[in-house]
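Every protein chain but one is kept in place in this view of the complex.
Right after this comes chain A.
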Amino acid sequence: MAYLLKGVSILGGSPTDLLIHDGVISDKTDGNAEVIDAHGLVALPGLVDVHTHLREPGREDAETVQTGSRAAALGGYTAVCAMANTSPVADTAGVVEQVWRLGREAGLVDVQPIGAVTVGLAGKQMAELGAMATSAARVRIFSDDGFCVADPKMMRRALEYVKAFDGVIAQHAEEHRLTEGAQMHEGEVSTRLGLTGWPAVAEEAIIARDVLLAEHVGSRLHVCHVSTAGSVEVLRQAKARGVRVTAEVTPHHLLLTDEKASGYDPVFKVNPPLRTAEDVAALRQALLDGVIDVVATDHAPHAVQDKECEWAYARPGMLGLETALPILLSVFGEKWDLIADRMSVAPARIAGLAGHGGDLTRAGTPANLTLVDPSARWVVDPGQLASRSRNTPYAGMTLPGRIVATFLRGEATVLDGKVVK
C-alpha cells in the first residue's frame, strides 16, 4: 500500500507532497498511491513513549496490549515501551516475549517491553537482564517502576551490568522511607487536606545519588517522570559534568498542580504526585533547555473500582497516550521541532528503537509518522477514549490538536482519526 500525502507540512514547514511507499518515505512517484489531502496537517515522526503501562498480563480489566495499542495509535504513537510491573512481573525472557508477541499481534504500534531490574520488583535479587536482552523482545530499558531500586549496591550493579548489552536503567526515583503512606505532594495543600505528604526531597535525593553512581561506573541512567524543580537542578548539574543521564517528564506534570487534589477526586492521584506551579514552570523550562530529554506519558490505566473510592485507597496513575500531544501543544504552542525531538527522536534514541524518530524529509526513512490537525479543538470525553480505562485527568477540557492519521512502517494504523483495524 502506498500513500501520497498532498500538501502536508513536515514539522510546520511549507506544504509539500510526501510519498509513502514500501514502508518508507520515497522520493519516487507512484500513480497508484492512495491520495490523502493533507493540507493544513502537520507531519511528525511517529511518537515514541518510553513509559507506558499496558497492564497485560494480569490486569486485563484495566488495559490490554490491544486496547493500549489503539490508544497509542490514536495518540500519534508508533512505538511504546511497556513497563514491567505486570502480573506476573516482566522479569523473565518468557514474560517480555509474551508482551512483545501480543504487541505484534495487535499490530498498531511497536510494543517494546521494559524488563524488571530485580525479581518481582522486590529489590533483592537481580532479574535475568541478559536473558531479556537477548530474547526476541530485545529488551534495552530495565526498570522497577512503581518501586525505586532503593539499595545503592543493587543500583550500582544494575547500572554496570547492563553495559554489556547497551542497556539503560530507568529509575523511579523515590526514597520510600520518606514517602511512607504518602498521598500527594507535601506542601501547603497537603497540610490543608490532611493527606500525608510526598516530599520533593524524596525524589531529589535518589536522583542525586544515582547520577553519582552512574558517573562512578560510567553507565547510562534514565530518570523516570521527573517532577520537581530541585530534580531539574540536580540533572542540570550532572549533565554539565558530562554524566550520561537522560530524563523524562509527563504531560500531567507539565500542566497540573497539587491544587487538583482539593476535591479528593483520585483521578488526580499519581506517583510522583502533582507538584506546585513553581515545579511546573521549572519542568517546562527544563524541557525547552533539553535538561529533560523526553516527554513520556506514564499512561497508567486503572479499573473503575480502583479510582471510585476514597483518595487514600485509590491506585495512583492517569491515562496519557491519547492526550499527550494535545497537552504539549496547549503548553508550548506549535513548536514542532521541539515536539518532534522530545516526543519521538530523543525517546527513540534512549530506547534504542531504530526506525523510529527518523527524518521525514529523507528518502528511505521508515515511514513511521503521524499527521496532526493543529487547528482542531476537541473536548476530552473519558467515555470516548480507546483505553479500556477512564481515568483521564483532563475530562471536559478543550484541547488543541487532533491526530488525523498514523502510519507504522507505511501501513496506516489510524485514518480520519479512527483506528484502521
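By definition in this document, a contact is a pair of C-beta atoms (placed from the backbone, for glycine too) under 8 Å apart; a residue touches a chain by one contact, two chains touch by 3 or more; residues count from 1.
Note that in this section contacts and distances are computed from a predicted model.
Within the choices "Amino acid ABC transporter ATP-binding protein (PAAT family)", "Raffinose/stachyose/melibiose transport system permease protein", "Aspartate carbamoyltransferase" or "Hydrogenase expression/formation protein HypE", the name that UniProt assigns to the complex's undisplayed chain is "Aspartate carbamoyltransferase".
The chain omitted from view is touched by exactly one of A:Cys309, A:Ala354 or A:Val379, namely A:Cys309.
Residue A:Gly197 is the one among A:Gly76, A:Gly103, A:Gly197 or A:Pro251 that touches the chain missing from this view. Note on the undisplayed chain: of the listed residues A:Glu186, A:Glu248, A:Asp341 or A:Asp373, the one touching it is A:Glu186. Listed for chain A, the residues touching the missing chain in the whole complex are 183, 186-188, 190-197, 199, 263-264, 305, 308-313.
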